[in-house]
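Of the protein chains in this complex, one is absent; all others appear in place.
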Amino acid sequence: MNHEPRDSDFEARVRGSFARQEAMKTLGARLTRVAAGEVEIALPFRADLTQQHGYLHAGVVAAVVDTACGYAALSLTEPGAEVLSVEFKLNLLAPAVGDSLAARARVLRAGRNVTVCAGDVYALHAGSEKMVATMLATLMTVRT
Amino acid sequence: MNHEPRDSDFEARVRGSFARQEAMKTLGARLTRVAAGEVEIALPFRADLTQQHGYLHAGVVAAVVDTACGYAALSLTEPGAEVLSVEFKLNLLAPAVGDSLAARARVLRAGRNVTVCAGDVYALHAGSEKMVATMLATLMTVRT
Amino acid sequence: MNHEPRDSDFEARVRGSFARQEAMKTLGARLTRVAAGEVEIALPFRADLTQQHGYLHAGVVAAVVDTACGYAALSLTEPGAEVLSVEFKLNLLAPAVGDSLAARARVLRAGRNVTVCAGDVYALHAGSEKMVATMLATLMTVRT
Partner (left out) sequence: MNHEPRDSDFEARVRGSFARQEAMKTLGARLTRVAAGEVEIALPFRADLTQQHGYLHAGVVAAVVDTACGYAALSLTEPGAEVLSVEFKLNLLAPAVGDSLAARARVLRAGRNVTVCAGDVYALHAGSEKMVATMLATLMTVRT
């Protein structure tokens, strides 16, 4: 889907907001791609973010793909608007193990107040990638 | 709902598995209640787990309530069984701010292979509590 | 949760809108309770609404509880506003069989533009009732 941004400076706005997310720093996530309606976040594997079987915790997976969905939505708003997650659903398809994760989100519907995004999470390992989770998310635009 | 545990030692099994979740240690979460089909996890507020507005990140909220749902499910399995999250949906109802969060999960349906749980998240602040999120989760029992 | 209606005539507005839902007539659903932020819909069992095992089809279950969620949301809007479903998640807990279904929805969060509702579906049979499904739904208020 092609999306027309309402703010030509959307990338700076997304990158600035991401830099203020303390949780992303704590998890070690990086913003690896910002386009109009599409965002990718990378998360290197870390043993201190795992659940009891040694896979990355589902909440950590949710954190990066929810954030990617949020910034995909934010990339299409006008300057000054903010975006909040209303809800998301995450299906876990395979263990989140490997060298790193890539969470890729895209806007499915950009409304004035409500945006819907989809995001897929891939585990990258030794040069190959495998889809390990998929999210559908609903976000709300807030204007102050 | 009253649930009959299949393993009289379920609490030790849940506590042992929780102790192996490195992500829970990293987030500072604690297991505050374990009953048959019901689990509570507490998470003290920490500025390094916030999103861009200073609220606890939705992924952090998801991590604690998904974990609570997982252990509510595990509390009802037979010894030796494991539980994996298949999917969850989280609705965010209010900003996750305050002194701490309490995530309270309960089993709605305990099947042989598939368990469904609900979990609510409360923000605790100065002695009062407010519901800030609610989850429906589906879990799969794995036998090795 | 207690909700304060913004429109003292909310019940008439809800009943009028329900009466314009052709799908509800086709399914044989009836609006059995309208309160501020709470709605119940009943659906008598009908063999022509079943799936391959003779249970009421999950889509039929979704239709009645989504409608109950929508009207719970509409009961709290101001006059003239409309409500649209943005998304819902339905967990099916037990076969939807019996004499009839009762779908009971309540508002969890009533925002200016976004409302979140929960709805449970009970199968009624020979005087007893059993929860067979549960929904979390997000709705959008539309003003024209």
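For clarity, chains are labelled A, B and C in written order, and residue numbers in each chain start from 1.
Basically, contacts are C-beta pairs under 8 Å (C-beta built on N, C-alpha and C of every residue); 3 or more make two chains touch, one makes a residue touch a chain.
Just so we're clear, the structure is a prediction, and the values are computed from it rather than from any experiment.
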{"item": "Of A:A35, A:L93 or A:L124, the residue in touch with the unshown chain", "value": "A:L93"}
{"item": "Chain not shown: contacting residue from A:V65, A:V121 or A:L136", "value": "A:L136"}
{"item": "Listed residues A:A96, A:V116 or A:M140, member touching the removed chain", "value": "A:V116"}
{"item": "Residue ranges of subunit A at the interface with the undisplayed chain", "value": "89, 91, 93-94, 108-109, 116, 118, 131, 134, 136, 138"}
{"item": "Those residues of subunit B which, in the complete complex, touch the missing chain", "value": "86-87, 89, 111, 113-114, 116, 136, 138, 140"}
{"item": "Touch list for subunit C against the chain that is not drawn", "value": "17-18, 20-26, 47-53, 56-60, 62-64, 66-67, 82, 84-92"}
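Operating definition for what follows: only the chains that are shown with their structure count from here on.
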{"item": "Shared interface numbering between subunit C and subunit B [over half = same, under half = different]", "value": "same"}
{"item": "Superposition rotation for subunit A onto subunit B, Cα-based, multiple of 5°", "value": "180"}
{"item": "CA centroid of subunit A to CA centroid of subunit C, Å", "value": "32"}
{"item": "Chain centre separation in whole Å, for subunit B relative to subunit A (CA means)", "value": "22"}
{"item": "Inter-centroid spacing, subunit C versus subunit B (mean Cα positions, whole Å)", "value": "28"}
{"item": "Two or more partner chains touched - positions in subunit A", "value": "86-87, 89"}
